[in-house]
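For this view, one protein chain was removed and the others were kept in their places.
Now for subunit A:
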Amino acid sequence: MTGTVEDAVTGTPPGLDAHLVVEREAFRLDVRLRVAPGEVLALLGPNGAGKTTALRALAGLTPLTGGRLQLDGVPLDEPGRRRRVAPERRPVGVIFQDYLLFPHLSALDNVAFGPRCQGVPKARARAEAAELLARMGLSDHAGVKPRQLSGGQAQRVALARALATGPRMLLLDEPLAALDAGARLDVRAELRRHLAAFEAVAVLVTHDPLDAMVLADRLVVIEHGTVVQEGTPAEIARRPRTDYVARLVGLNLYRGRAEGHEVAIGPELALATAEKLSGPVFVAFPPSAVALHRTRPESSARNAWRAVITGMESHGDQIRVALTGEAGGLPLAADLTTVAVAELGLETGTPVWASVKAAQTHAYPA
């Protein structure tokens, strides 16, 4: 069945080529996506950013109101030309957030469901489903109803069910959100293996940066319905371009104007940086690069500012301190050792001086 799709291709590059526009009351999704076969793309964004709407549009469950959607050169949704392929006719497999395995069917019949709908004879559909389940290490659970499966097993059945129809695009909606922390690690590693072996387009939606970075080759960050940043996991982790991404990857991020080795952030504030740049830039530094003092530090006058502690929580063997700036200072997060917190006598409401080590700041063009 994949043959028909490929035959229709004439000259256009295979894979996903989409400009998704979905307009609703008080919300507009406008996202361009290109994904090559074999590539895993993650849509990362906060709740309400439009990730799930984008996924539903790709699956055909939500019609586009503008733009277009093409898979392997075949148009699937073109509102401008009033052409739309129904979800049941798209070569697309979906793994839903809570899997949505049919509760009245066994694991085997869940997997055989898709091929049966495409007219594969019952015996063959079941034989192929059994083979897929065996490949997922679930032979012993073929006859079991979904409610008797663990979270990880249910996810593998959902994956097998989605793969059984031989899709040209696999969509995963928060694939690890339904799992507890213990199962997550194993399932994530396993899902990564399966996704790496999948030869067609894969798009996953998540709000968890770790899931996105482990599972995907490329990330697209969505906020308020538009793409705010795009790149490999390493690029995004190193050079966040919005507060949301910076928070996700655990960096303090500011926008400023660079002149040589100094970036002016406010009228009275500048950070020394390792890079030499000019013009509008971002400056990012990890919370561990921040030092807190009870009195104004002597050394680098412009690299320090006044702040007030607004919260503290333990973060591994460190304490993550949240601060708001005072008198033109910057809000920021700092990681301190327990000893340092005790020695400085820090608690919520304590006024301090914050400074940043120049060697650990990283500036890049905005």
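One rule holds in what follows: a contact is a pair of C-beta atoms (placed from the backbone, for glycine too) under 8 Å apart; a residue touches a chain by one contact, two chains touch by 3 or more; residues count from 1.
FYI, contacts and distances are computed from a predicted model.
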| item | value |
| --- | --- |
| Complex member absent from the view - protein name from UniProt, among "Molybdenum transport system permease", "NADH-quinone oxidoreductase subunit K", "Monosaccharide ABC transporter membrane protein (CUT2 family)" or "PDGLE domain-containing protein" | "Molybdenum transport system permease" |
| Given A:22, A:59 or A:334, the one touching the chain that is not displayed | A:59 |
| Contact with the hidden chain (one of A:88, A:140 or A:268) | A:88 |
| Residue touching the undisplayed chain, where the options are A:53, A:70 or A:165 | A:165 |
| Hidden partner interface residues of subunit A, rising order | 59-61, 86-90, 92-94, 96, 100, 102-104, 113-114, 117-118, 161-162, 165 |
